[in-house]
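I have a structure I would like to understand better, so I am pasting it below and will then ask my questions one at a time.
Apart from one protein chain that is not included, each protein chain of the complex appears where it belongs.
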Amino acid sequence: MANLLIVYASDYGSTKKAAEAVAAGVATVNGCTATIREAEKATLDDLSAADGLILGSPTHMGSMDWRVKKFIDTVTAAAWMKGIFIGRAGGVFMTGGGYGGSGGGCELTMLAMLNDLAELGALIVPLPNSTPGYAKAGLQWGPYGRSHAEDGKPIGLSDDKLEVFRHHGANIARAAALLKGARIFQTQGG
Amino acid sequence: MANLLIVYASDYGSTKKAAEAVAAGVATVNGCTATIREAEKATLDDLSAADGLILGSPTHMGSMDWRVKKFIDTVTAAAWMKGIFIGRAGGVFMTGGGYGGSGGGCELTMLAMLNDLAELGALIVPLPNSTPGYAKAGLQWGPYGRSHAEDGKPIGLSDDKLEVFRHHGANIARAAALLKGARIFQTQGG
Amino acid sequence: MANLLIVYASDYGSTKKAAEAVAAGVATVNGCTATIREAEKATLDDLSAADGLILGSPTHMGSMDWRVKKFIDTVTAAAWMKGIFIGRAGGVFMTGGGYGGSGGGCELTMLAMLNDLAELGALIVPLPNSTPGYAKAGLQWGPYGRSHAEDGKPIGLSDDKLEVFRHHGANIARAAALLKGARIFQTQGG
Partner (left out) sequence: MANLLIVYASDYGSTKKAAEAVAAGVATVNGCTATIREAEKATLDDLSAADGLILGSPTHMGSMDWRVKKFIDTVTAAAWMKGIFIGRAGGVFMTGGGYGGSGGGCELTMLAMLNDLAELGALIVPLPNSTPGYAKAGLQWGPYGRSHAEDGKPIGLSDDKLEVFRHHGANIARAAALLKGARIFQTQGG
């Protein structure tokens, strides 16, 4: 009963693959559908029609891909002005380099995307550490899939890392369906 | 139908006053009750019995009061080990200095408290900018009330700033009530 | 003896005005010069020639303007690959809305820009709270100037807020001059 909009940017195809895994997870939830959009093609109509927004990006110098940021500045800012996304659901996912073993700036990148969701008034769905597949690609703010070798070469997102992305999609879909029709915020019309 | 646990630390009484405003907001929601605990007295039993957790702190050198951190390290970490808070609701609020006009580190402080809620697997309730009273004490992550003058002296939390704290409490209570009985995460028992 | 590169984006002219104040501060330091570039026009040659980088942006939905992010992704990432900025100086500044009284996401925005400087290996120059003018537009990570009224309308950056921007420029210039010729990191050539 909920439609989830997945907006992403991808350089080598890993974040695209991650977005498809998130969408596959959404589709496992009864009555839920996913719309995947490249960041530069997503529109305000896409966002208005969605019950939940899931943002995905590679890490670039410790923050999100500029194309995702452009979507945020131009499309989500318009939604924020109108208050149309208040009380819906949101979440994030990422891919990135493996160099250093610490996520390479993934947490601050996720928080910047989550800041947009908070500004929109969306409830934020985290990723519990008991989610199947968490040990392969989990962080409390959302899935983070290593797509580069230690030497920095892109190696793609291996299939064992996709499981937690699928669960994250399903989790957010269930949250969006639950919130649809509910009225959490006084500012929402009744 | 939901019980909200409000855990806070306070130096001069402003965060305590803010906690009471949040609790008053919770009580406006049909069937919801609030339990207020000083950080050093809150227990795992308090947390286990709660459908939502609301953390409040003053800003100290750009992060939360150490007493709130001690509660997180000792009490919430035990809840995290057992996964008992997954799928419940969470939110944050703060008070702090007015020096500089930019919140003095409130955002990073709120994010550190939200990191605990994300680790616990709680859905995070933001503060929409159309909430009544937002202009006096609002930030997208939760209410932030200035309780010091520009010269750094504590002046308390004026009443006009409390409105947005009350609404934040009511919002989180509604979210906690909605989530109670729902099953967002696969890791939650059925 | 040091050349500072100031890269910014501006919507209504406030961040441009802030950039000019930062540059004026740089020029007060003996032998230091400032080069101001709009984010979309700054090049790798500009960056290579600089002893320090100062990034400025308005806040958009809790993170930096996408044009600054595009500069980071395309220009600074190339500098990072070559390690050419290691051991130089860096800092940030911002402008933004006044709604809510808490900086509206300025801290996380500054941190995303600082993440780029950290990745580049630049020493980060903060803003001490005893800096003249801090009370008007100060945050520990750098100056933050309110350029909108409480109702969201752009009102420009008033002159009383520019003082702290000038000092921040001078501080970073002194740091860049000191670091020039020094060798802090083992990875720097000797």
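A, B and C are the chain letters, set down in written order, and residue numbers restart from 1 in every chain.
Going forward, a residue touches a chain if its C-beta (ideal position, glycine included) is under 8 Å from a C-beta of that chain, and two chains touch if they have at least 3 such contacts.
All figures in this text were calculated on a predicted structure; none of them were measured in a lab.
> Of A:A18, A:A34, A:I86 or A:L108, which one is in contact with the hidden chain?
A:L108
> Using the definition of touch stated at the top, determine which of A:S57, A:T76 or A:N129 touches the missing chain.
A:N129
> Just name the one of B:A118, B:L162 or B:A176 that touches the chain not displayed here.
Going through B:A118, B:L162 or B:A176 one by one, B:A118 is the residue touching the chain not shown.
> Identify the residue among C:A21, C:L55 or C:L117 that touches the chain left out of the display.
Residue touching the absent chain, from the options given: C:L117.
> I need the residue numbers on chain A that touch the omitted chain, in ascending order.
Contact residues on chain A toward the absent chain are 62, 99-108, 111, 129, 134-140, 144, 146, 150.
> Touching the hidden chain in the full complex, which residues of chain C are there? Just list them.
These residues touch the chain not displayed: 80, 83, 86-87, 111, 115, 117-119, 121-132, 140-141, 167, 170-171, 174-175, 178-179, 182-187.
> Of the residues in chain B, which ones touch the absent chain?
Here the touching residues of chain B are 60-67, 69-70, 72-74, 76-77, 80, 105, 108-109, 111-112, 115-116, 118-120.
By definition in this document, only the chains that are shown with their structure count from here on.
> Compared with chain B, which chain's mean CA position is the farthest off?
Checked the centroid distances; the maximum from chain B is C.
> Superimpose the Cα trace of chain A on the Cα trace of chain C, which carries the same sequence, then give the rotation angle to the nearest 5°.
In degrees, rounded to 5: 180.
> How many Å are there between the centre of chain B and the centre of chain C, using C-alpha atoms for each centre?
33
> For chain A and chain C, let me know how many angstrom lie between their CA-based centres, rounded off.
Here the centre of chain C sits 29 Å away from the centre of chain A.
> At what distance in angstrom does the C-alpha mean of chain B lie from that of chain A?
Chain centres of chain A and chain B, defined by C-alpha means, are spaced 24 Å apart.
> List, in ascending order, every residue of chain A touching at least 2 other chains.
Within chain A, residues 80, 111, 115, 118-119 contact more than one other chain.
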